[in-house]
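Sharing a structure, written as structure tokens. Questions coming.
A single protein chain has been omitted from the complex, and every remaining protein chain is retained in its original position.
Naming follows writing order (A, B and C), and every chain is counted from residue 1.
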Amino acid sequence: MQMPDMLIPQVGVVTEIIKETPDVKTFRVVNIKGNKAFDHMPGQCAMLSIPGVGEAMFSISTSPTNTKYMDFSIKRVGVLTEYMHDKMKEGDHITIRGPYGKPFPVDTELKGKNILFVGGGIALAPLRSVIHYVFDNREDYGYVDILYGARSVADLVYYKEIEKSWTQRRNTNVYLTIDRPDDEWDGNIGFVPDYFKKIGFSTDKVVVLCGPPIMIKFVMAVLLEMGFKKEQVYTTLELRMKCGIGKCGRCNIGDKFVCMDGPVFRTDELDHIPNEF
Amino acid sequence: MLDQEKTFEPLIVAFCCNWCSYAGADLAGTSRLSYPPNVKIIKVPCSCRVDPIFMLRAFGKGADGVIVCGCHPGDCHYSTGNYFTRRRFALLFSLLDFMGIEKERMRLEWVSAAESAKFARVMNEFTEEVTKLGPNRRLMDIRNLPEGYEELGRGPHREVLDAQAPHARNIPSVVKIEEQMKARATKLLADGVVDRVLAWKAGDHETMPEPAFFDHPSQIENMVYNKYCAHNLSKYLMVAPWLGGKLFDGSTLIFLKPCDSYSFNQLIKENLINLEKTHIIGIGCGGTVQVEDLEEVGMWEKCGVCTKIHHPVGDEIIELENNSPRLDKNARFATVEAIEALSADDRFAFWQSQLSKCIRCNACRNTCPVCNCKRCVFSNNKYDMASKVNATEFEEQLFHIVRAFHVAGRCSDCGECSRVCPQDIPLHLLNRKIIKDINEFYGEYQAGQDIAAPEPLTSFDLNNDGQAGKN
Amino acid sequence: MNKTYKIALGNLSKLYGRINETQQIYLPVRRGGTLNFEKWHESAVVDLHGLKTTNTPKDLFLPQSEDLYTAKMDGTNIEIITKDFFDNAFVIFGVKACDIEAIAVMDNIYLSKHPVDMYYEARRKNAVLVSLACNAPKNACFCAAFNIDAANPKGDVATWILGEYLYTQAQNGKGKAFVEDIMGLFEPAEADDLLGLKAEIAEKAQSLPYSKLPLESFTGENMMKIFDHENWDFLHRACIGCGTCTYTCPTCSCYDIKDFDKCSGTTRFRCWDSCMYPEFTLMAHGNNRLTQKERFRQRFMHKLMYHPMNYDGQFGCVGCGRCINKCPVSLNIVKIIKSLGVEVAENANA
Partner (left out) sequence: MEKIGFFVCHCGSNIKATVDPNVVLDGVRSIPGIVVAEQYPYMCAKTGQNMIADAIKTNGLTGIVIAACSPRMHEATFRKVAEAAGLNPYMVEIANIREHVSWIHKNKEEGSQKAVALAKAAIAKVKLNAPLFPEENSVIKRALVIGGGIAGIQAALDIAEAGYEVDLVESSPSIGGKMAQLDKTFPTLDCSACILTPKMVDAASHDKINIMTYSEVEKVEGFVGNFTVTVRKKARSVCMEKCTGCGDCWNKCPVKNIPLEFDLGLQNRKAIYIPFAQALPLVPVIDREHCIMMKSGKCGLCQTVCQPGAIEFDQEDELVTQKYGAVVTATGFETINLDKFGEYAYNDSKDVITSFEFERITHGAGPTGGELKRLSDGRKPKSVTFIQCVGSRDISGRGKPYCSKICCMYTAKHAVLIKDKYPDVNVNVFYIDMRTPGKAYDEFYRRGVEEYGVKYIKGQVGKVVDKGNCLTISAVDLLDNVKMELETDMVILATAIQPVPSAKPLASMLSASIDTNNFMTEAHAKLRPVESPTAGVFLAGAGQGPKDIPETVGQAGAAAAKVIGLLSKDVLLSNPCTAMVDINACNGCSLCAPVCPYGAISYGPATVNDHGLKTIERVSHINQALCQGCGACVVVCPSGAMDLQGFSNKQLLAEVDALC
């Protein structure tokens, strides 16, 4: 049910809190009646808030095909996230409003293409939404490669899910790497950009790239070096957002509003806006 | 909370120091002395731990009376804590009274651990007094009124004091000083004594010079100094990366008018200026003028009452010949005395009318040399006070009272806060009232005059602190 | 052409009284030494001759703080209580041409693109804008630079002060209904009487020092060139990041959303914010505009470049001159336009 104004949230319930890594938890949110708060497309975000503590934008990490609930994987960084990690328990209420932002073009540019997902750290959350969407409409898409890296084994988000389900999927390769050596880890050791160069992907793919700014910078360099064109690469910008409806001016970069014209951008579009992100 | 139908039951918050007054309250309990349940006690380690913000927060949230209790001066468990409390709250009560808020709503009492009788007596007396006064309406955030409680009719604002007409006065030309400034600046830059010069440069209109840095002798020719250069330059040299773009580690020549040099000296005292890297030239000043729509309107208020013609700091001085202070010494506090003479209702109406114009643009805060916190309590939510805007009248009062208090004893009365206020609120009156009180209670003190002098609010004087604290 | 009426300046207070019976009136009131738009009451000192108010009509459409909703907290359970939107009619009187244009700029931001801002829309629907021509524009005014005609202000009803009379002309249906409603106090008048006054105003507006500014080079293609221009280095140096320019500017409309916890629950309200404050884009892990230069540049780029790119050429500035008068360190948008506009134009064709 759409609220009269996009700024007014509806009350949601956190049905489950799953501890992914020491500083990342996944919060499963439904509305009061127990079903999905609203429909959304992969890559879109929602504003979660605890009255009196704060409100912040988080990417929805479940796919639109999942009609029962929405997941938010949240890292413990700021005032609100600290409260959510330390003080919230299952069954607590939370307010939710959205969806906000332009989604990944899954039904347009990405349709029918081979997709290469490159993720770093917590940034796998927005990607997971697209990955699940692709898995649920598998035949609409070509080969899927997932390259995901994190600081350590403990920091690999959705590690169990990746191991059990993603690696078993048809025409799907999963490459995992961690920054520093770890005794119970037999996989690749090294940063995502270096591992990317080691594997060497063919350029007949659309790239969906999310991660901390330094990782994006280095991966872009490797992509261009390997012949990828900027039009093939999509990424998300992580900026402070308050209203989520392009009015409050906070996420204004150049003539674009990240909360309306993004957060998903094609990397060539990023060259047409001032380098302030 | 308060309820209209039943007789008025005041809410009293008492801050009691752990070692004396809290123990006194305990003893009052053990000896079964009774005092009204309206009094609610918050334990603090020492009376010096009570921040004026706590008292204002209590009033804001609906308290009708706030009382701070501590050990008798000399008995403080931390030996000097209550001396600071005594000075701080004497000034706070006087300032709030100046703003028309009934001073019977607030009290400072010394109660030792053995004086249970006095504790009970004081609490009974205070509750009675506040009950007579009625609910706190002048220093309260109406958003805290319980649902369905009719909001006090905020009638249209009353004009109490007519706005001060700017002092009309002829202003001596300072063109000779400008020439000497340019000469010195060019020389010092050329010789490499300094790497940049901070002064004023011509704007695109004669009345609009702007503070500017000159990095090369060739730029000096559009340096300017005239009666429109009212800006106080001291804060630009404050070591604040977030203010000055990339960190500058060269040396700077700064030109300071007499009033600015007091502010600069205060910043030096607060270790915010890198003295080795600063070359100071004090320049004479004949007074600066207010400009509205690029036309002169009249001398700035701060220049009208200016008595500062000397520079307390400066490597060189470029004097203005035959410069005499504009008015006699007590013109400075004339308006303050005029307001003090008003009735409490009129004083409240005056400040209610003035502060209601405030749009919280922070010009007064960002231009004030001693309002130099890296992250102000009003803009970081670590302190739970963060508020960007005056949603209610209480927040207007809160912002200006807390600001006046944070600069108390450090404000050199440079008048910048009133000059920059877009709504022309006479903010300097709050600071000048505190300065007047400090001079009266604790002896003449001019901030920025002498680096070594102890500041009024971080020092005490055993023999003459008494009479102020006995309200 | 709608009919022209006039009313003697003498019985304007009767007019206000009459209007006040049905709706509130906001008009320039001189109080405590400042001219501000304030609610009318009998003892208010109305001053239609003052050039411009310190506050702007923005106060009435995007109030400095406005409650969005209240969340009642019972333990960890939340209940959202919304309040119905603003719906008491009001008239805003004596709005100059630049401020009327500013309202048009704000309308673009809040109403032209989905989703429409309901709070703003409710207030705009309830307002009747009565504009007033500027008899005496002063040096700091540069509405002419944005070809805003000070002599023929838009709005629902336009008014002019000529001699001892206030001439009114409804501009649209809403204005017509408003004027008919208070017809009794007016007497018919000739539109041509105003021609002389209009010409005089237009001539005065054109002759002001800042009435012609090099705005041509502020177009979409030059965005990156102007953004990376090295003049920003010295243009921003004097700025102390106080936010006066944004709070007194009629077109600055950025806001923040904050909470206030009362005993009965938490009220979430939106309030003005300024891109000049360091906390504007402060995030837990960093701040994409770390120093004052970036913040200073963002403000003027948004007004001169980004807003026009999004709303087909409409500049985010209306030349009201408030930032010229109110900046504590004498910085303003004219200096930016002059410094960047000229240089970009020169090396554009060099």
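Observations, loosely collected:
Here is the rule we use: contacts are C-beta pairs under 8 Å (C-beta built on N, C-alpha and C of every residue); 3 or more make two chains touch, one makes a residue touch a chain.
Remember, predicted model here, so these are calculated numbers, not experimental data.
Within the full complex, the chain left out of the display contacts the shown chains A, B, C. Touch with the chain omitted from the figure is made, among B:S94, B:Q219 or B:N372, by B:N372.
Of the candidate positions B:G81, B:P135 or B:G314, contact with the unshown chain belongs to B:G81. Seen from chain A, the chain kept out of the figure touches residues 86-89. Interface with the hidden chain, as seen from chain C, comprises residues 73-76, 261, 263, 282-283, 285-287, 290.
Mapped onto chain B, contacts with the missing chain fall at residues 1, 11, 13, 18-20, 22-23, 25-30, 32-37, 40-46, 48-54, 57-58, 61-63, 71-72, 74-81, 84, 88, 112-115, 120, 144, 239, 241-242, 247, 270-272, 371-377, 380, 382-385, 406-407, 410, 454-455, 457-459.
As a working rule, only the chains that are shown with their structure count from here on.
Centre-to-centre spacing of chain A and chain B amounts to 48 Å, using the average Cα coordinate of each chain. Residues of chain A in contact with two or more other chains: 79. Within chain B, not a single residue touches two or more of the remaining chains.
Note for the complex: chain C touches chain A at residues 68-69, 71, 73, 76-80, 82, 109-110, 113, 115, 117-119, 220, 223-224, 227, 253-257, 259, 261, 265-266, 268, 270, 273, 275, 280-285, 288-289, 294, 298, 301-302, 305-306, 309-310. Those residues of chain C that touch chain B in the complex are listed here as 31-34, 36, 39, 41, 43-44, 51, 54-55, 64-65, 138-141, 209, 233-234, 236-238, 240-244, 246-248, 256, 258, 260, 262-264, 267, 269, 271-274, 277-279, 290-293, 321-322, 324-326, 328-331, 334-335, 338. Across the interface of their complex, chain C is touched by residues 3-11, 51-55, 77-79, 81, 88-89, 91-95, 239-240, 242-243, 245-250, 252, 254-255, 260, 272, 274, 276-277 of chain A.
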